[in-house]
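Just one protein chain is left out here, and the rest sit where they should.
Let's turn to subunit A:
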Amino acid sequence: MTSSNIITEDDRYRTSTQFRLWSFTRDSLNAVRTTTNRLAADRVREAVRRAHEALSSADASDADLENPSRGVSAMPEREIDCLTVEEELRLVTFYCRQTLQLGDHLLFPTQVKTTAVQYIKRFYITNSLMTYDPATILRTALYFATKTENHYCKLTKFAEAIDKTRPEDVLASEFLLTQGLRFTFDVRHPFRALEGAVMEMNGIASGVIPYNTDVGERPQNMGRRVKTAHGKAREYLKTSALLTDVYFHYTPSQIMMATLLIADQELTHWYIASKIFLDDLAGHKILATLAECACMLQAIEPTVQAPPEERKAAGALSKKLKKCRNPEKIDLVALQRVKREGDGKVDEKIIKKRKLEREQSAKEGEDLFGPSLKNS
């Protein structure tokens, strides 16, 4: 028995759930998000209509007959202006930044913060902000990440450290979160790949590791440049890489290389060329992929704090969200109690109707997670 079957980084990645379940082409990702957004918007409108009906029938049966329209007129306007896919995405980015800041405040390690942000991004592929409040989900995701990343934090302490948060608020959506994550909790980050590349470049710079001289001399001041590039790449990995969609479209090594390219194009290009032959079709394809990834990364500021314009836009969107939230999904703690304890009284007609709706959405949901094509 020998272990000649060496597992490469790439083999490892290809068996991961991140690749199998959480990698998409841009089109397929957009299709899922569009469906999620549309279903949620339909349900918001319906829930509001139901609430209106409940209110008016309650008013009718009340002795409040002199003023039958009073209850209804106090309600928000019936035509509801729902968030678009684009708007949901921008708000998710904003709440992901909040998650990073909260993680900083609680002194959580990078691993916990970065995993929590990916949980949020994954969750909101099949769930809408209009259904589940991002401010709640982010607390749950951050707490859940402390558990999956082995950074134990007492729940009561966690809740105490955050404004207006009770332990039950954090736990009420834990199940929803795990379901939205399709019960996959492992997230592959590009940090380890970066450390590997930096170590190798340092080795080349100091002459410990020989390099392929066909690609020309080492870049000038290589040691110093590697150090600077390392720092800058890490900044991108801790911000833009988490906030954009790159985890859904590229492998950890591609993301890592793209951040290095942003940090020091010449150095990184030389490094890549010393490892892979680039002057053919395959080589061009690799460079094109990295360039695309870098371009996506640069679409979002590499800062934890949102820049002022982004902040302002998020404020407006957040106001809009408040007016189009599904009223049936606001009190998650109470909903959770009902789910856990069950409730015998179920209206048959509603079940039937829901079943139809379900079958409808099943059809729409079916292809969402079919074997997705990778564009890398």
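Note that a contact is a pair of C-beta atoms (placed from the backbone, for glycine too) under 8 Å apart; a residue touches a chain by one contact, two chains touch by 3 or more; residues count from 1.
By our rule, contacts and distances are computed from a predicted model.
Peer 1: One chain of this complex is not shown here; going by its UniProt record, which of these names is it: "Transcription initiation factor TFIID subunit 10", "Serine/threonine-protein kinase", "Annexin 4" or "Gamma-soluble NSF attachment protein"?
Peer 2: The UniProt record for the chain left out of view names it "Serine/threonine-protein kinase".
Peer 1: Out of A:26, A:192, A:224 or A:285, which touches the unshown chain?
Peer 2: Residue touching the absent chain, from the options given: A:192.
Peer 1: If the hidden chain were put back, which of A:178, A:202 or A:298 would touch it?
Peer 2: Answer from the full complex: A:178 touches the omitted chain.
Peer 1: Of the residues in subunit A, which ones touch the absent chain?
Peer 2: Within subunit A, the residues that touch the unshown chain are 1-3, 7, 12, 15-17, 32, 35-36, 39, 43, 47-48, 50-52, 54-55, 58, 74-76, 94, 98, 101-102, 104-106, 109, 111, 126-127, 131, 133, 135-136, 143-144, 147-148, 150, 154-155, 160-165, 167, 169-171, 174-176, 178-180, 182-186, 192, 311, 314-319, 322, 327-328, 330-335, 337-340, 342-347, 350-351, 354, 357-358, 360-362, 364-366, 368-369.
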